[in-house]
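Just passing along the structure, written as structure tokens.
With one protein chain withheld, the remaining protein chains of the complex are depicted in position.
Let's look at subunit A:
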Amino acid sequence: MSNPQQLRYSKEHEWLSGAEDGASTVGITEHAANALGDVVFVQLPEVGDSVSAGETCGELESTKSVSDLYSPVSGEVTEVNEDVVNDPSLVNSAPFEGGWLFKVRITDEPADLLSADEYTAFTAG
């Protein structure tokens, strides 16, 4: 699997895009989606919610388990992906595209976000 070069990554396996129209997009990586198995339910933050870097902001339910969703950055949620709420399998089939989770206007971000190459090395180890 290849992790898109233009994205940044957290050690909790979220990806973060650059800012477009003031907001960045958040999703989970293909590595995380594969580890979860078939995702059957997602609970996302709501538009207007404040999220904090490294803190829980939702959950991802798969066949075998439920996992917390962490926000990779602090900020305000500007949009959530209703398509993925209606069809959680998008997280598995297109984790970096149609399976994105929410958009956030960043107020603060941790210094330890990883580049694609660093994240690839992190998940290989």
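The rule is short, and it goes like this: a contact is a pair of C-beta atoms (placed from the backbone, for glycine too) under 8 Å apart; a residue touches a chain by one contact, two chains touch by 3 or more; residues count from 1.
Going forward, contacts and distances are computed from a predicted model.
UniProt lists the omitted chain of the complex under the protein name "Aminomethyltransferase" (options: "3-phenylpropionate dioxygenase", "Urea ABC transporter permease subunit UrtC", "Nitrogen regulatory protein P-II" or "Aminomethyltransferase").
Taking the complete complex into account, A:N34 is the one of A:N34, A:S50 or A:S115 that touches the chain left out.
Although one chain is not displayed, subunit A still touches it through residues 34, 37-38, 40-41, 61, 63-66, 92.
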